[in-house]
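What follows is a single structure, and I will ask about it in a moment.
Of the protein chains in this complex, all but one are displayed in their positions.
And now, subunit A:
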Amino acid sequence: MSYVKSLRGKESGVDYPIEPRTICDSDFGPVEVTYDYEAMKGKVTRESIEAGPLSLWRYRDLLPIENEPRAGLQSGWTPLVKADRLAKHLGVKELYIKDDSANYPSFSYKDRVVAVAVTKAFEFGFDTVGCASTGNLAHSVSAHAAAAGLKACVMVPHDLEAGKMVGMNVFGPRVVRIEGNYDDVNRLCSQIADKYNWAIVNVNLRPFYTEGAKTHGFEIAEQMGWKLPKHTVVPVAGGTILPKIWKGYQEFIELGLVEDNKPAMYGAQAEGCNPIVTALEEEAELFRPQKPNTIAKSIAIGNPADGYYVLKNIRESGGYGASASDPEILEAIKLLAEHEGIFTEPAGGTTMACAIKLIKSGRIPKDEPICVCITGNGLKTLEAMDGQFPESRAIPAKMADFDQLIQETSQTKEPAHV
């Protein structure tokens, strides 16, 4: 059973049945799953959720599936780290890292959206799943398809990091490298979805796929002890996750699962690809697309399909945005690693760097709970760290050489106990 009501044109309000659908026919706008929240009241409770599995499927009543989950049974329920050492370093009172670099099976937040999309692909009877991706989504689609026994065809820009390519090829999908940037891949994929009868997860399964992103927000709230952080900093690429964390927070408020503390949302982008932050800074209603040029390739999307809603939700919530340069991104990756033992990819470095900027500029007050959403794993993008760490000298296996090396080198660290 499910609480799903319809697919509804987000702008037009036109209702459609539950079917693979890319856009609203009446205005070309996005379509979104609607639910019967009244029917959920008293049934979808803290207790009912806590009785569920330790995966994102504990929120299945708020996800658009009809039958049992068919994919991602171990996805989600990633750590929410109370980052006390980093909080002290930044001079803030309460800082959390929602760490999807530890997501299963492919180490990024995409395992959430794909778990839902692949389950829907089964429900709709597709035998092939695909996506347009900057890497992480292709990993997740390929891994979930392999485990589910579905065929996969993933489309990516031609110049991805070597680790990203291996990380998808290993699962045996058909990988199509496209000469161009993500936006070129995306455009082709929308045409492919028109022509082939495939479940392109972020095209014709998009309304279902995006709902999976809500679980990132649900988990933050539950893991904070059924509370919302006052400030949530989220990377912005295509614009899926920020509006869906926001929707997740609003659904929990609507169901009375958390108190409405007026949570504010903040968008993080790389300076080399920051259409949303530029629009915020210029107070423009719409963003202008950009040609990306940044080491944060997984968020290098210059024409974000849901950018309009990112702007809308940020503004509604009273949040803001920031962008980070490539050197700032690398510094933030190291800062997070050295203080919390979390190794994120440049997208996560971007989010961390932007959170720091927003704190330093006073946009985010230091005395209120802050959550930084880390969406990807640094081990996939090792090239980004090239040259960051000088190679250490190898020594003979002799104690005297070790003693000498230790005398020559030092390790500075802030006190561990505060």
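Rule of thumb we're sticking to: contacts are C-beta pairs under 8 Å (C-beta built on N, C-alpha and C of every residue); 3 or more make two chains touch, one makes a residue touch a chain; residues count from 1.
The rule we apply is simple: contacts and distances are computed from a predicted model.
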item: Protein name as given in UniProt for the chain not displayed, "Cytochrome BD ubiquinol oxidase subunit II", "Insulinase family protein", "MoaD family protein" or "Anti-sigma regulatory factor"; value: "MoaD family protein"
item: Residue of A:S55, A:T240 or A:T294 in touch with the missing chain, whole complex considered; value: A:T240
item: Selected residue (touches chain absent from view) among A:T22, A:N103, A:T119 or A:T294; value: A:T22
item: Selected from A:C189, A:L228 or A:M385 as touching the chain missing from the view; value: A:C189
item: Residues from subunit A at the interface with the omitted partner, ascending; value: 22-23, 25-30, 110, 113, 132, 137, 180, 183-184, 186-187, 189-191, 194, 200, 202-203, 206, 209-210, 237-241, 286, 288-289, 291, 301, 303-306, 308
